[in-house]
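One protein chain omitted, others in place.
Here is chain A:
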Amino acid sequence: MKALVWHGKEDVRYDTVSDPQIEHPRDAIIKVTSCAICGSDLHLFHNLIPAMLPGDILGHESMGEVVEVGSAAKGTLKKGDRVVIPFTIQCGECDQCRRGNFSVCQRTNRKGELGDKAFGHRTAGLFGYTHLTGGYPGGQAEYLRVPFADTTHVKVPDGIDDEKLLFLSDILPTGWQAAVQADIQPGDTVAIWGCGPVGQMTIRSATLLGAEQVIAIDHLPERLGMAAAAGAITINFMEESVIDRLNELTGGEGPHKCIDAVGAESHVNTGQPDTLLDRAKQMLMAENDRPHVLREMIYVCRPAGVISIIGVYTGLIDKIPMGQAMNKGLTFRMAQAHVPRWTGDLLRRIEDGQIDPSFVITHKVDLSQGPEMYRTFRDKADSCIKVMLRP
């Protein structure tokens, strides 16, 4: 089959690989009908997260049709089922899964000892996202083996386009969880840093959850335009001071809720000198991430407010103003999305016409164009916000 394979920093190739095989009775194999490149794939493209190996297949946003089912998954899946595959692999039985904390499932990371060392305790297995999370082949491919398939799928009905359903795999529940873990209440002002695909889903989620004022922060005009289309007030941080503008919009009080949909790779520019220092340290491997957004959120958030972190961080960060955070009594919530916790509800909202996630797709191309699209997406060229791939 064909697949997008990681060979090293900035080196993704459209390779011919062997087909995946069922290994365990709970496995299933799907024929991928649609998949996507996620913003967090760019952290792998930039080799920021250790434990990628040349030959790893990328991709954690996939959907398709079940073509083979292991004996233990036959109770819940059958050939021909149309499924979206969450990026998190969950057993559904461990203590964390029973609590709904699916992204920290304790049983699905097949290289859990690496996770134990890196994170202190292992997290769930993820598709195509380093050997710290199991080294599972990803879904930017023609076929995908789904481990723990009986609990790692979302059955979706026929009659709705892939475009509307694919993002149940990641960015829609991720954006939703970003808003939910901010505990958005009617009347809240919610500031969202980053108008990439997850930021865009977060903006819509915050609106659906009743935020009175949603403020979107980025510097790319096309992304800010897409944010404004959902009613967000936009701030271009290259043109105005984020802190001044947020204070102005909130009568000097600061936003009630601040959401980080940027994570490890804050935009580097001279207007934000800390990003220059972070970038230099990153190059010298003295710091993993550039946490400018986190610093800014802590500074501007209203006392007793909530900081919700959904953008992916990869490791160690410097100069976090804990004194400000502690003295202002901020609440921090963060996690990789616990995808299946939200997908049933979100599928119903798609069917009900409350949200149509296909709005975010700006590029729809054949899988063979994947390597080129990684470049386009990373360079923010051609107004690229979200790439959907068809194997």
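One rule holds in what follows: a contact is a pair of C-beta atoms (placed from the backbone, for glycine too) under 8 Å apart; a residue touches a chain by one contact, two chains touch by 3 or more; residues count from 1.
Convention: contacts and distances are computed from a predicted model.
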The chain missing from this complex carries, among "Cyclase dehydrase", "ABC transporter related protein", "Predicted branched-chain amino acid permease (Azaleucine resistance)" or "Cysteine desulfurase", the UniProt name "Cyclase dehydrase"
Looking at the whole complex, which of A:G39, A:G115, A:P137 or A:G194 touches the chain that is not displayed?
-> A:P137
For the chain left off this view, which of A:I30, A:V154, A:A191 or A:L209 is in contact with it?
-> A:L209
Among the options A:D15, A:D81 or A:D318, the absent chain makes contact with A:D15
So which bits of chain A touch the chain we can't see?
-> 1-3, 5, 7, 9-23, 27, 45-46, 53-57, 99-100, 110, 131, 135, 137, 141, 145, 180-186, 200, 204-205, 207-212, 220-223, 225-226, 228-231, 268, 279, 283-284, 306, 331, 333, 345, 349, 353-360, 362, 371-372, 374-375, 378-383, 385
